[in-house]
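Input: one structure, supplied below.
Every protein chain except one is present and positioned as in the full complex.
Each chain carries a letter (A, B, C, D and E) given by its place in the written order, and its residues are counted from 1.
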Amino acid sequence: MKLVVALIQPHKLPDVKQALFDADIHKMTVSNAVGAGEQKGYEEAYRGVIHTINLLKKVKIEIAVNDDFVEPTVEAIIKGARTGNIGDGKVFVLDLPDSIRIRTGERGSAAIG
Amino acid sequence: MKLVVALIQPHKLPDVKQALFDADIHKMTVSNAVGAGEQKGYEEAYRGVIHTINLLKKVKIEIAVNDDFVEPTVEAIIKGARTGNIGDGKVFVLDLPDSIRIRTGERGSAAIG
Amino acid sequence: MKLVVALIQPHKLPDVKQALFDADIHKMTVSNAVGAGEQKGYEEAYRGVIHTINLLKKVKIEIAVNDDFVEPTVEAIIKGARTGNIGDGKVFVLDLPDSIRIRTGERGSAAIG
Amino acid sequence: MFIKRWTGRLILLMAVVACMSSLAHAQATADEAMFVVNNTWMMVATFLVFIMHLGFACLESGLVQAKNTVNILFKNIMIVAIGLLTYAIIGFNLMYPGEFNGWLGLGGDKVLTTAADAAGTLIGYADGNYTYWTDFLFQGMFAATGATIVSGAVAGRIKLPSFLVFTVVFVGFVYPWVGSWKWGGGWLDQMGFYDFAGSTLVHSVGGWGALAGALLLGPRLGKYYGNEVRALPGSNMPLATIGVFLLWMGWFGFNGGSVLSADPGPVSFTLVTTCLAAAAGIVASYMTSQIVQKKPDLSMALNGALAGLVGITAGADSVSVMSAVIIGLVAGVLVVLAVITIDSKLKIDDPVGAISVHLVCGMWGTLAVGIFSADHSVVTQLIGIAAYGVVTFISALVIFSVIKAVMGLRVSADEEQKGLDIGEHGMEAYSGFQILTTD
Amino acid sequence: MFIKRWTGRLILLMAVVACMSSLAHAQATADEAMFVVNNTWMMVATFLVFIMHLGFACLESGLVQAKNTVNILFKNIMIVAIGLLTYAIIGFNLMYPGEFNGWLGLGGDKVLTTAADAAGTLIGYADGNYTYWTDFLFQGMFAATGATIVSGAVAGRIKLPSFLVFTVVFVGFVYPWVGSWKWGGGWLDQMGFYDFAGSTLVHSVGGWGALAGALLLGPRLGKYYGNEVRALPGSNMPLATIGVFLLWMGWFGFNGGSVLSADPGPVSFTLVTTCLAAAAGIVASYMTSQIVQKKPDLSMALNGALAGLVGITAGADSVSVMSAVIIGLVAGVLVVLAVITIDSKLKIDDPVGAISVHLVCGMWGTLAVGIFSADHSVVTQLIGIAAYGVVTFISALVIFSVIKAVMGLRVSADEEQKGLDIGEHGMEAYSGFQILTTD
Partner (left out) sequence: MFIKRWTGRLILLMAVVACMSSLAHAQATADEAMFVVNNTWMMVATFLVFIMHLGFACLESGLVQAKNTVNILFKNIMIVAIGLLTYAIIGFNLMYPGEFNGWLGLGGDKVLTTAADAAGTLIGYADGNYTYWTDFLFQGMFAATGATIVSGAVAGRIKLPSFLVFTVVFVGFVYPWVGSWKWGGGWLDQMGFYDFAGSTLVHSVGGWGALAGALLLGPRLGKYYGNEVRALPGSNMPLATIGVFLLWMGWFGFNGGSVLSADPGPVSFTLVTTCLAAAAGIVASYMTSQIVQKKPDLSMALNGALAGLVGITAGADSVSVMSAVIIGLVAGVLVVLAVITIDSKLKIDDPVGAISVHLVCGMWGTLAVGIFSADHSVVTQLIGIAAYGVVTFISALVIFSVIKAVMGLRVSADEEQKGLDIGEHGMEAYSGFQILTTD
């Protein structure tokens, strides 16, 4: 199993969700983060002090999937999040040796879905 | 070493913390997230527009443990979080090749505890 | 590739960012969390009820790097975050089998930087 | 507006022909001016009492958890509406009856059906102090406060419709009925019981209702964990602070308006005692909180201000300035100890401290009149306190019990955990804000 | 009005008997006292209308998304400034011209250049009801409200400079020009059209501007997704609630002050109709929201209060108390249905419901005067409503179109997604707070 972690532009979340649902991936965990990447920050000025915000608002999506689901998941994310502009974000794929459904205690692949 | 990641119902956090302490696991990192799973969302209506919230509030707990601690940790989480209802959540277990304590620079198992 | 996850004191973030930039690591994702570790909590009193806050505010930094970058990254984090006091935090290093740049679809090491 | 000036001139022209005895008129003009200023003052006082409802809304929504904020705000806006309407339909007549046996009466003009230019708008209605309309509105704004006090104590677990039904009955019947005993010229008034602006008639009455509600509902989930008492911290302290300042502001009208005329001496004196009691309440609660809790708790200082205000309300016009300060100091100490005792010892869950502020300090203030004012007796004051306590508390218990039996009082555990905002209203107070309650 | 006429006659007596005795002094003092209290009341009313601007600022910033909060606050503070200045430079004279053909006029003293001790400060200026300065300030505070109404409807997508230019023209010319038709004693006034405090002259006028703006701008991104209507929930409900309470507070001055004197009867009666209509609006919108939306929506109850207030504004002094309640009830139902229709059926994106509250209920209130007051005709009221509708809507469309052509109206999609706070102001409203909009 793998844990797919994606960092995307906040306003692309609805599209990514849509793309994932279409690819019939319905389980995910979403949280917010700020990130620095190629996308350069913007300047804020507060009371005359200019400060560059180089940590930009991003949305983090975590999806645990069985190995054969990795590609569809990644593709769905790309489909929903890509604009071709810097800042589109990244997808990281981690190994997921085990997974447990708290409700039933099921383990492994059974617990993913 | 392993990194145990649990996603639970927010209001179960106190119980899970208790269960972990009882199992004498005192170190953890907690953050909030919203998630979609089997648990179907609920409807909100704002100014006449009904919109389904299918990303529900969840709490994320991350615990880095030595391998022999994985089972007790998972059991403690299940003990604290389980209600038997849909939405109880998931536990994901990731490999953790290395861990460093910033204060001392210790590495590996020594740094976990 | 590896995913370096660091949990540090919130007010050390600027220093850590600086140290990372100096080590020429410019890409990262930052989020907030609360954590329990060796550092004992403090007491809050609200309307006469004393309650111990043992989940303390922390900042979480995630950095995906190529293997040869792991050490410099960890060192930079330590450099920026260490005070020698309890609560300095931890660094966890996870395996990162794959990584994708959404914008280009590049994969692996190419997508990291 | 143009038209207005025009007619103005026309009227004057006609007046030339109309006029007669000049002395009487010169006289009348001066009295007339006095009538206008008195009425203007009473209207201003009405506005100030109105703003107290915003004060309560802010205080209560600041002290509850984020997930219950919409619900408490909704309650507060509904209370004003229900309060004014029921008071117009029944309360006003019940509280200030024409013919009255001293116990229970109903008479006088009906607000809804009185004509705009009725006798009530003439200088004669209240010796040139205000009109019938000003009278009604000022009293009506007062009335609703009773129910607002209750809403804070039952926050976070009561069903919305159940609370609204309670409000209708409490504001429509209980408050005006018991109120008539004193302000309607009833038996307690004849007995010499004194409560200038309502330490007992408004605040204790509300406080007793709050106590009844809190008892019948029981504590919020997670508040008491076995023997351990948990804090469920308020989610928005600036909001709570705004609330207290606005309440203080409102008290200028609450006490100052209770002089029922703009008479400079009594009104301005009342404002001074009111402010100094509030100031003393803050200082005393700060000290007490510092000593008992080690660190000064903002919510206690806020409660301290209200404690002083509630405490001075019964005697604002009749105790000396020095006594006012003492009353405030005592109230400030009392409120902190009361909050802690009720919360941790008696294990009654009162999220905003309504019982401590309004009931405890309301009783103290009423008693203080007997202690610090030569013209009033401690005994009569105690009789009044007791009478109101017994009757109001029982009434509230009965109303709540009936509601509980008929429509239920408390939301489901699941709804309570998710929060009443989503459960009762299907919306969030701070949409998009990430909120994480770690314990 | 009765008492007022009385005073009128008395004032005249002075002239009659003055030549003889020290009576003159006595009476003069009495008239003087009346002048002072009238003026004091009008100043208080001015303060209350001023606070409405804070009310709008809170309501609007509470109902927009967090990322557009600074922008809406900025607009609201600018509107007060621009409103007062343009009204001083041009608006006041345009609205209340000296010599006037009934359609368009400009005359009278210029505010900026009038001396402090001009005749306007004397008792003669407005039959001893207020001074020239009070007159200007009261009217000036009124003027700015029109533009504020618009700002809510165009929130989240309009360019700041473009909006400010609109404000200058709208408050500087359109509002006073059309206002003069009635309050300046123009053609509609001569025709017998009645609008006591501005259901049409202020609220509909603002509402038409809001409609024009919302139409030309189109909806916020993500509001309509194909056929699906998305909710973009307000980010701070306590703030919105504060706004509504403050607006209600302000209405005491808005309606009460429109009596243009402290005359006890009419003023206090007006306050009662105003409050009961607001209360009725809340109850009705709650019921409607409960039925239509299943769960009671706080933002609807808040709009309901405003609906009642806007509805009663045209006839607050001339309908019966019972009628006031009915007007409020109808307005409360109307506003909920209007919000839903405009948002989901007509697909016009009005983030704060300005069109429903001010335009729809403004028209209803103006019409209601014809229905509930014997002295006014439905037909004339309809003519007035139509006249203001056509002229204001077209004017607003033209102004916005010109601005659109010259400097553009809408921010870039990218800026809109990041939020106007960062795009237009380079700052955040809730710095440090973690905000995550999940859909």
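Quick note on the criterion: contacts are C-beta pairs under 8 Å (C-beta built on N, C-alpha and C of every residue); 3 or more make two chains touch, one makes a residue touch a chain.
Predicted model, so just to flag it, every value in this text is computed and none were measured.
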Report, in label order, the displayed chains that the undisplayed chain touches. A, C, D, E
Out of D:Ala118, D:Met191, D:Leu221 or D:Val283, only one touches the absent chain, namely D:Val283
For subunit A, enumerate the residues touching the unshown chain of the complex. 34, 44-51, 53, 55
Footprint left on subunit E by the chain that the document does not show: 21-23, 25-27, 29-30, 32-37, 39-40, 43-44, 46-47, 50-51, 53-54, 57-58, 61-62, 69-70, 73-74, 76-78, 80-82, 84-85, 88, 111-117, 121-122, 130-134, 136-137, 140, 160, 236, 239, 242, 424-434
Identify the residues of subunit D touching the omitted chain, counting contacts across the whole complex. 23-24, 26-27, 29-31, 33-34, 37-38, 40-41, 44, 48, 65-66, 126-127, 129, 183-185, 189, 233-238, 241-242, 244-246, 248-249, 252, 256, 258-269, 271-272, 275-276, 278-280, 282-283, 286, 293-299, 301-302, 305, 317, 320-322, 325, 430, 433-437
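Keep in mind that, in the parts below, only the chains that are shown with their structure count from here on.
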If we look at subunit A and subunit E, which chains touch each of them? B
Work out which of B-D, B-E or C-D repeats the contact pattern of A-E, with more than half of the residue-numbered contact pairs in common. B-D
Leading the contact tally is the pair D-E
Between subunit A and subunit B, two copies of one chain sequence, what rotation angle (nearest 5 degrees) aligns their Cα atoms? 120
Could you tell me which residues belong to subunit E and also touch two or more other chains? 233-234, 293-295, 297, 299, 434-439
Using the touch definition from the top, which residues of subunit A touch two or more other chains? 30-32, 94-95
All pairs of touching chains, each written as two labels joined by a dash: A-B, A-C, A-E, B-C, B-D, B-E, C-D, D-E
